[in-house]
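Supplied in structure tokens, the structure appears directly below.
Only a single protein chain was left out; the remaining protein chains are all shown in position.
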Amino acid sequence: MSGFRLERRVDASPQAAAWSRVAGAVVALLVSGLVLLLTGRNPITILFDALDAIFGSQRGLEGTALRAVPILMTGLAVALSLRMKVWNIGSDGQFLMGAFAAVGVGIHLGGPSWFVLIVMALAATAAGALWIAVPAFARAHWDVNEIITTLLLNFVAVQLVAWASLGFWRDAGAAVIQSTEKVPVVLPALPGTEQLTVALLVPLAIAVVLAWVFRSTKVGFEIDIMGGNPRAAVFAGINVKRRILIVMLVTGAIAGLGGMLQLSAPGAQALSPGFSAQFGLSGFIVAALAGGSFRGVIVGGFFIASMFFAGLVLQTKGLSVFIIFGIYGIILMGVALGEVAAKYRIVKAMSPAGVAPAPVSP
Amino acid sequence: MSVTPAAGHNAIETRNLSKLFGGVAALDGVDFDVARGEVHALLGENGAGKTTLSNILSGIYRADAGELLVDGAVSEFKNPAQSIEAGIGMVHQHFKLVPTMTVAENMHLGWSETPRIISQKVLGERAQALMDEVGLRVDPQAKVWQLSVGEQQRVEILRVLARGARLLILDEPTAVLTAVEARELFDVMRRLADGGRSVVFISHKLREVLEVSDRVTVLRNGQRVATRATEGATVNELARLMTGEERSLQVEHRKVTGDPILVLKDVNAQNDRGIPALHDIDLAVRSGEIMGIAGVSGNGQTELAQVITGLRPLTWGTIHLDGVEISRKSVRNIADLGVGHIPEDRIGVGMVASAPVKDNAALRSYWGSELSSGIRLRRNAVVEFAERLVEAGRVRTRSVFATAGQMSGGNQQRLVARREALVASRVLVAAHPTRGLDVNATQEVQSSILERRDAGCAVVFLSDDLDEVLLMSDRIAVLYEGRVVDVVSAADAERERLGLLMGGHV
Partner (left out) sequence: MMLALIDNAFLSVIAAAIPASTVVVLAATGCLLGERVGVLNLGQEGLIGVGAVYGVIAVTSWSVTSPWIALLLGMFAAAVAGVLFAVAVVVFRASQVLAGLALALGGIGLSNQLGTNRNGTPIKVLFTEVNPWGAFDDGGLLEAFLYHDPIVYIAYLVLPAILLFVLFHTRHGMNMRAVGENPAAADAAGVSVSWSRFGYTVLGCAISGAGGAYMVLSFTPTWSPDIARGRGWVALAVVIFAGWKPFRVVAGALLYGAMISLDATAQARGWELPLLKGSNLSFFLSMLPFLVTLIAILVPAGAAKLTSRKVPTAAPAALAIPYSREER
């Protein structure tokens, strides 16, 4: 009865949980390398190619930052819902509906471009919120689990976007890729960059605001209480139903705004069936990795965006775009296991006084 | 299953049994034996190790040290199936039934003698046959979630008897029963023992132990302190063994006069399942008075505490505090008016185990001007507030930044009790505030409640331990099936009569 054994703790400290998730992700990357090796690829070469693609040029860095915008926005949306222990798996749909609304405004509304951009942003925000409204209401008032309802609406959004791109808003002149008409306005460029716009500042600002809300306001405190124990939140006099509804709407709005930011980058400007390269899923992984920390979302968002970008570049070297999905999957599994590992600690096996053999009864 | 136990051995015996949770010994070198044909009471306060011991006997936990003998042979149960196979049947305090399945299905779960091919009809007939044989009856085709608590317990007992259990372990079986149901259960226990089976009766209720058992083993802090024949034992003696000291808390029962500050009139409310749980409750509690609420759990106590504190809407009636109607006010308004609430499920409702102690300390006052300004929460003020509360409440924690879940149960209760005492400038609703606490923590909590009383609070004190209600209260209201059947002065309350009232015998 000596040696060591695993013991489960009631709860892990946030720091331990965070490190454990990161460790899980790192192990997952190593496993990914192993899988690549097994499928006949040299992971080291791929790693260096990827690093070169990302860090080797300003183009690479900007390419990463460009992809980071939608991933950060959906990541923030999911992370905010996770603070409340709600799984918003529908951020992809909200993102698409944001872009959908932005296109609708952009191709139909005239006026100065700053005005059009603002209306686009408002419409996208509203559309994202609207897209989660039904799951949010059902969750808040009818106790309907949000996982499947938010997920289902992703597919509706995908079809709606396809419908718009190939149907009612189709640009008859578009040659190769079928898409909607182009929005004539773009966001102002970020000084000193070639491809980036002020869109990059938006998720950073939102992260700062959210971090402040959770550090210094009553609302943040209340959301954390709800996430920790909804019954205690009721006991503390928090209107849990209304708050779930509102926070879920806000998560939808953030994802929706992400759609508008993506749409109004120079060169994008139109909606096509492949508009969201599963940004919602990427954002979900970012949020799972960050575990509800908004600083973590920023770091994790750039990390996932760099992988995404590297994947795009490496396609030219014969890697399938889907391999990124595979690696995402392995990372997510690593995070899931890391989260559990944080709940265990290794303890020395006990040696109580009572170990000595008992006297034989007469 | 058909093995006949060799004569001369105990039905079950443990030697030096130990079990640790998080490095703390829940069970520490316990010797325990049960003879055939006896009802053996396992007595101890909450946390003494009774449930841990029975969970080891039933294969739910594995012992960290020591050995276990069944019919004289050393055994080790890796899982509940092996324990059942050895003829041990556990009736859990929290029923282990599947609510969406029928009584017959629940009786046949995980049982090797269940026919491989089943139908509701076959299972129903088999269940009926067993019920006829044992003399315990429940509708075999009813779904478990539709049954009363007493009926659910019968299903549990039937289930273990079906499997040929020779040793029954009943974990706090009377906690949820009315007096009449408890008497019926004692008859069943006696019959089973007379038929050659053994019964382990786990309880902390001394009178019941004296009434039904042949022998009694007392546990304290995970250790066995005594085993003796029940005959000749007295309540005082067992109480001393159980608590390690005489109960020293002396409470003066006062006749409080003056205007009531908390007045409930015609209060009706529903439970979580939408069924009426409170009927026409009329209660008036005066300043400086403790109104004890006696009753078997499940007779409306939970709902009563919740309607007073605004957690549950009324379907009819009014509640006034200092002449102001509060029955339509929010939880927060009611707290601001000076109503504190120690909830019965302190971990599930009263605190956030995953949040820091400081946030839990602020849980019921963070919105006030002391801790907030505008939309901002003053984090430094929260920390200072929590440190003061922890100090004043003698809550032992590493720091106010550690999570509340890392504290022991007693310290969690101290935190909640202190926090609510601060809220309760007018009224304190204390629901089972000492459940699961050791003697010292119990007395501290009781003292803090008396302190509130002496400060002029109206206290509503709910407990399913009648002795505690008798000890603490100035007046006692008895709840039965959601109605106040009587209100008596504690000074001239008779235990027997209260017991009858609690069982609905008016």
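Lettered A and B in written order, each chain numbered from 1.
Following the convention adopted for this analysis, contacts are C-beta pairs under 8 Å (C-beta built on N, C-alpha and C of every residue); 3 or more make two chains touch, one makes a residue touch a chain.
Owing to the predicted nature of the structure, the values given are computational and were not obtained by experimental measurement.
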{"item": "Sole residue of B:74, B:118, B:235 or B:455 that reaches the chain not shown, by the stated touch rule", "value": "B:118"}
{"item": "Contact footprint on subunit B, counting only the chain that is left out", "value": "21, 58, 60-61, 79-81, 84-85, 90, 92, 95-101, 105-106, 108-111, 114-119, 145, 159, 272-274"}
{"item": "Residues in subunit A touching the chain absent from view", "value": "8, 35, 39, 87, 89, 134, 138, 141-144, 147-149, 151-156, 159-160, 162-163, 166-168, 281, 284, 288, 320, 322-333, 335-337, 339-340"}
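Here is the rule we use: only the chains that are shown with their structure count from here on.
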{"item": "Contact set on subunit A toward subunit B in their complex", "value": "1, 7, 9-11, 13, 215-221, 224-225, 228-229, 231-232, 234-237, 347, 350, 352-356, 358, 361"}
{"item": "Subunit A contact footprint on subunit B (complex, rising order)", "value": "13, 15-18, 20, 22-23, 25, 28-29, 31, 64-67, 310-311, 330-332, 335, 341, 343, 345, 348-355, 359, 362-364, 366-367, 372, 375-377, 379, 403, 405-406"}
